[in-house]
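And now, subunit A:
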Amino acid sequence: MDSGLIIEKLVLVAIIFSISLLIAMYATYFERKVAAWFQDRIGPDRAGPFGILQPLADGVKMFMKEDFIPSHSDKWLFILGPGISMFTSLITSAIIPWGEDLTIFGNTVALQVADFNIGILFIMGVLSVGIYGIMIGGWASNNKYSLFGAIRASSQMISYELAMGVSVITIVMMTGSLSLKDIVQDQHGMNWNIFYQPVCFIVFFVCALAETNRAPFDLPECESELIGGYHTEYSSMKLGFFLFAEYVSMFISSAIIAILFFGGYNFPGMDYFSGNALAILSIIAFFTKIFFFIFVFMWIRWTLPRFRFDQLMHLGWKSLIPIALINLLITGLVIALNKGWF
Partner candidate 1 sequence: MQSLSNRKKVVSDKPMNFMEKIYLPAILGGMWITFKHLFRKNNTVKYPEEQRVFAPVYRGMHVLKRDEQGRENCTACGLCAVACPAEAITMEAAERVKGEENLYREEKYAATYDINMLRCIFCGLCEEACPKEAIFLTDRIVPSEFEREDFLFGKDKLVEPMNARIDVTKRQHTGQRGTK
Partner candidate 2 sequence: MESKLTNEGVAARIQEQFGTAVVSVEMPYDMLTMEIAADQMHDVIEWIKSDAELQIGFLTLLGGVHYPNDNGREFAMVYHLHSWTNNFRIRLKAFLPAENPTIATLTDIYDGANWMERETYDFFGIRFEGHPNLVRILNEDTMDYFPMRKEYHLEDATREDKDDRYFGR
């Protein structure tokens, strides 16, 4: 590996970073707008034209807010919590293939920071580590609501991680690879997994909602019960990190849903293009899908009532895991039958 490649990757990382931060920022704006539209309101419209500077205003506000650390808390862990949350949601984007290879100045540039053959597992790993952010933050705050929220959050996340894992395995079985790039390429054109695995998709989607703590699974921070949940004691940008991490995760989850079930950057009729045109179109296709799913996330959030904790656990353990497992078995058997192993 030479230094040229490193610079190339560095630039790519920087771009992806800015894009995901930007998208997360504007996802907050978009969320508020969407909520407003659903509710026949206007939404933020006073910060800049149409309120488009709203996220900026919020950001500045949060930076300028007192960075508060309660006296009974464990200071370093208190800071570590939101740090981990933000950090984990930021590094996931490394393995997402954003589009077909681009050619710049004669160099082929892969639009993926790192392609390794265990991509999906990497996501699962990051997910499982992401729990620490909330747990540590909630625990370090030394506040009952925080602790309660943290425990709820981590119980919820670990419960849904299982079903998520099983549904991912179903997809891996169809593809035979853990690399996201392979999974995308396997769905070339319109050969999307959603057509083969709708049940799997639903399970995965529900789990994604739960993992990002979005409604109807937003119990950990459900304010009518626990005030702010795990971030009750957080102020300024540390709070910002928790909130922001949710939006970054939402962005990443949408990307992963698009990759696993909707062909990633594939789009119908892509065979007619080639070269940079193809690359750019594929990026556009990919982001369209991502935005669509971000919208669906929000749509659900503003439509559905929330689960109760026991129902949430029941749904995770007693419905989703068995459904995912059975789906896995059926998939295996069907493929086996097709191959004539029996």
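Note that a contact is a pair of C-beta atoms (placed from the backbone, for glycine too) under 8 Å apart; a residue touches a chain by one contact, two chains touch by 3 or more; residues count from 1.
Behind the choice of candidates: all candidates are chains of the complex that A comes from, given by their letters.
For clarity, every value in this text was computed on a predicted model and none was experimentally measured.
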Answering which of 1 or 2 touches subunit A in this complex, the right candidate is 1
In their complex, what parts of subunit A are in touch with candidate 1? 34, 36-42, 45, 299-300, 302-304
